[in-house]
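With one protein chain removed, the remaining protein chains of the complex are shown where they sit.
Presenting subunit A:
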Amino acid sequence: MTVPKDIPDKWFPIVLPLKRKKQKGLNGAKSTKKRTEEERRVRANDREYNEKFQYASNCIMTSKYNIVTFLPVNLFEQFQEVANTYFLFLLILQLIPQISSLSWFTTIVPLALVLSITAVKDATDDYFRHKSDNQVNNRQSQVLIRGSLQNEKWMNVRVGDIIKLENNQFVAADLLLLSSSEPHGLCYIETAELDGESNMKVRQSVSVISALGDPNNLASFDGEVVCEPPNNKLDRFCGTLYWRDKKYTLTNQNMLLRGCVLRNTEACYGLVIFAGPDTKLMQNSGRTKFKRTSIDRLMNTLVLWIFGFLVCMGVILAVGNAVWEREVGSLFQSYLPWDPPVDNFLFSAFLSFWSYVIILNTVVPISLYVSVEVIRLGHSYFINWDQQMFCSQCNTPAEARTTTLNEELGQVEYIFSDKTGTLTQNIMSFNKCSINGKTYGEGTDPLGPQPKRLDFTPFNPLADPNFCFYDDTLLESVKVGDTHTHKFFRLLSLCHTVMSEEKREGELFYKAQSPDEGALVTAARNFGFVFRSRTPGTITTTEMGRPVTYTLLAILDFNNIRKRMSVIVRNPEGRICLYCKGADTVLLERLHPCNQELMNITSDHLNEYAADGLRTLALAYRDLSEDEWEAWSESHRCADKAASCREDRLAAAYEQIEQDMMLLGATAIEDKLQEGVPETIAVLSLANIKIWVLTGDKQETAVNIGYSCKMLTDDMTEVFIISGHTVQSVRQELGRARERMIDLSRTRDGEKEEGMEGGFMENGFKEAQEGDGTGGGGKQLQCPSPSPSAPPPPSNLMDNISGEFALVINGHSLAHALEADMETEFVSTACACKAVICCRVTPLQKAQVVELIKKHKKAVTLAIGDGANDVSMIKSAHIGVGISGQEGIQAVLASDYSFSQFRFLQRLLLVHGRWSYLRMCRFLCYFFYKNFAFTMVHFWFGFFCGFSAQTVYDQYFITLYNIVYTSLPVLAMGIFDQDVPEQRSLEYPKLYEPGQLNLLFNKREFFICIAQGIYTSVVLFFVPCAILSNATQSTGVPLADYQTFAVTTATTLVIVVSVQIALDTGFWTVINHVFVWGSLGLYFTIMFALHSQTLFKIFPNQFHFVGSAQITLLQPVVWLTIALATAICIVPVLAFRFLKVDLKPQLSDTVRHTQLVRQKKRKPVGRSVGGAWRGVGSVSEGRLGARGSRRSGYAFAHQEGFGELITSGKNMRLSSLALANFASRHSSSWIDTLRRKKNSHAHTPPSASGESSPAPSCVSVSVPPLSNSSSVLGGTPDIPIEEDRGATLVQNTQTVAASPTQTPPASAPASEEAAVLTPAAVRAHGGDSPGGWTVTLGTVQEALFGWKTRTTASNSPGPPSVAKETSQIE
């Protein structure tokens, strides 16, 4: 399994995104043929025959250019960009002397710079592509030519050749597997490079050919394959093999695709079907979609508007020119005749229009696009560099794989998340069990001493050292030899489909196809019932140190309808026993009636486990007599051989024997959540982001995870479950849910208003008001109306649902809900809910759901997932996030951002996304402002210069203004600006809201910027105009000459925009200072240089302004003008901004202000207002609330049909290596099976009653009393801080406060006290709570006591780090 490290790199070029048409450059003739190829005929070992079809050779070309074509092709590509073409057009305009109002270099300098640098980069990239192409093309492969194996380069392999592959070799082309060194013509491949799935796959050759075996026979093989033309479907192949007058059907099972690696197979032979560019790998390369952000789209619209504006200005000025030329210009001809081709004023006006288009084009300069990209790239780097998004366990930093979407991260409203591997770690741990009515592994008292982890080694040398269990009573029970306990673990050690591998004596490795099964077998192993090995007919275990071999009589395999699996074994004593494990719902029905009492107790335990979010299984056994077995085995054989309805008959046979079982007990497995998932979800939902979980899992599992990651809480007003199987029932259920929501929200609103009057607190924070004074458990966080007392307008009831609702919908219902006539209904219902869980969805449905939201809500969607089944969703969402390191790399490859922990999502969105959005908005506002201020001066000047398109400024100033004088400060702002520090944006998730509502840059903001720019341009033109027209130097020389005016205006402009950027910059780092001051300095330096005598003496015709700067800037009047104009430009802005902050402060302003005041005080003052993290609620009460609701999940997530594989013995050669990846891969393959199942048995109704029975209509809601702290999301405003702390200490707080509440100012003693108390609190929790909780705790403390702790230390919580951080603050 060890892949040479460098091999993936060599595949770079193949996975490259490339345009298909580029490839056709070389073999253009073939490509035209290819298009018409309807089927492919390949005859083995017959090159002549195959050459007739001119199939593509195996030579791949991913490079775009060669030396000759580089320049034209590259330029052609670059000019496909609208912006580049536009600037080229301007350049051409400027070359016409009658039009040219600017020197050609004002456009060509930036354009040439952009083009040439892009070209250089393209050239380097292409060079490396050439190199790697060569490397790949020159790989050696063994081709069977005329009966002997010869080494050939890959590029020389032809379609129809038979090639030999050896172990660990890459497959050179798409091959039809002919024969293999393994029995049955099997061979194993790894397809990670192809589809990212890292598990081994089995391929089998057509049996008749596999018999051919050796090269000599193959050399004479002359079969002909007729198959489909090249396509990009990785999982499909259909063709027919004609050989010796017989037809054989070929499927994907017979194919080895290029990009795969041969594993565990000594050698195999394959017939080349598709080569080079026709291979599925190459057909799949290239990204399908190019994503654009909403800001991008807005920007494009605005740029279009600006062009419209530009044309308007041009027309106005052209009309002006016509009038002027007619009234004045024609009379002025004695001094200034028209240019030769101009013979009337209309023509002159026409030319003037184009002249003005050139001059005014700087409203949208090329630097806008460049700067936007630079800023985005900068933000991407910050994401890549973020240590707090680095996962040290997997050594993976976060990666922004797309650099163009950053600001959209600040606008996300919907998150679609996968479950397995994303929310959960996909690690199962055996947590609790109930044996014969006694429960073990009961949760320990959080306040008590931390229980010791059981040490199994003295008792059992074969124990797995990684297994954790804390309840020693169970071990005692095993030791004393309790029969039930023994039976319980015996069952676990026998009833499964796990494979074992024992590399060395005692070192066991289990290869389970589902991790929960692995967890159960491991538990049995540790408690003394060690599963050692199996053969198709036996299972060998070590029971309490004694080796026992059972005869395996039958495996009654799991399937999703049966929800149970059984084994029938004969023990060494000859007794036959059936062991069964399965979902409680199905198993408890099949028990012997004498189990009634035990069943009740166990079922109580099951509910308890389920309420804790554990996955449960019930275990039972049945002793069979020899006769029973014989009878059943006969009927089973019958069913097995049945030609029709085999499955149904088998199921009936299984049903027959799985009766009258004796209950043994139940197991509870914890599906471990990833670190920090509940906290992240809590924070994200506080930020008004709606989280939808789309999972292939079963409803129970999904709901359980929903509860354990706090998406669903017991305080939710109602959880709706849609599980209808028909269109009608789904529609009804949706309708009912909506009615109920409206009803409930009406009553709640009534309550709320009453509450408002009494409990309204004077509080600066909006969310405090929103979440204030509600009677029930839930909070109105999603209430969109800013003033909570305003009753929602009745018209859009669904938009104003208050209260927390959740919707659970399963795959069948979803299929109906996604149909065209119901989708609006579904969207309106689902979007009113705070949490939506879609279970048992197919990958396609995941994408459909995302598309649905994109279509109906103008909201930004984000999809996060880790597996191949999430790819479609990741690709269709606005932003796709891949969790790396769990299930191969396919999700990551398709994603825009990748990191390895779900919890990093909050940082990505709330910190990076928010900042990116803020920066981009500020950047755009300022950018449009500065360019309008700059350009519109020409418009005003037009009225004074006869509309002749004379520029106000020196042409060098125009060239350099955007790329030198003003670019760096605004870039620095766009890259480094921060309004509030990162901790604050995590603390006040509400800060995220402006992005979702798109408040910072929209059309309105744009017009404000434009208006400000135009105002500035008016001031910039008319103030110098009015002053200088009469002013003279102190030598009497008038200052009203053009050059002085130009210098004065330009200087004023640079100073005004610099002051403006200084006002806009909220975060002055060294870089900002350097850039702002540097730009100003640079302006003066360059101006003095350009106006110097030296340059003039070299190029007297280019530098007309010689001496202007020196003389102009020595005049006091000029400086007085500059000061005056600056004051007039800036004072209104300053006043307006001040009023805005003073009268209507945004949350960010307030937080900023808070920050400032705190900095001034320079001491750790407590800050609980708005602290989002306030642990309220108690575990005990949470459980109480949950007891009423029965949520059970059963731990069975594996693929069916595995039992068959075991009993048939087919996979026994499949060594442990081959199985190594099943553990991590189970989920997607399981879904595949499910899908396949569904397709083949479209009519098999999954037992609806069984699935939805745990929660038929809704989860019963317990409404806790108002006063206590069990309201999970939302704080009661008047709880004194001491009480809160008490709650934090006493109870295992795992919840977060939704709304900031006002607490009395924490006096210094209080915070000191807190500092003393908290380490204890940390210790109290650090032990028993799973790692993640301590983060909460730390943050809770931070919120409570105002510590400026950084969450960096979240991985190592505990007193030392806390102490360290405290000292940091002091």
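The criterion applied here is as follows: contacts are C-beta pairs under 8 Å (C-beta built on N, C-alpha and C of every residue); 3 or more make two chains touch, one makes a residue touch a chain; residues count from 1.
In this section, contacts and distances are computed from a predicted model.
For the chain that is left out, the UniProt protein name among "ATP synthase subunit delta', mitochondrial", "Phosphatidate cytidylyltransferase", "Cell cycle control protein 50A" or "TATA-box binding protein associated factor, RNA polymerase I subunit A" is "Cell cycle control protein 50A". Residue-wise, the contact with the chain that is not shown comes from A:Leu377, picked out of A:Leu377, A:Ile742 or A:Ala859. Contact with the chain not shown here comes from a single listed residue; of A:Asn607, A:Thr713 or A:Thr1154, that residue is A:Thr1154.
Only one residue in the set A:Glu37, A:Glu77 or A:Glu851 touches the chain that does not appear here, and it is A:Glu77.
Here the missing chain is touched by one residue of A:Leu971, A:Ile1061 or A:Leu1113, and it is A:Leu971.
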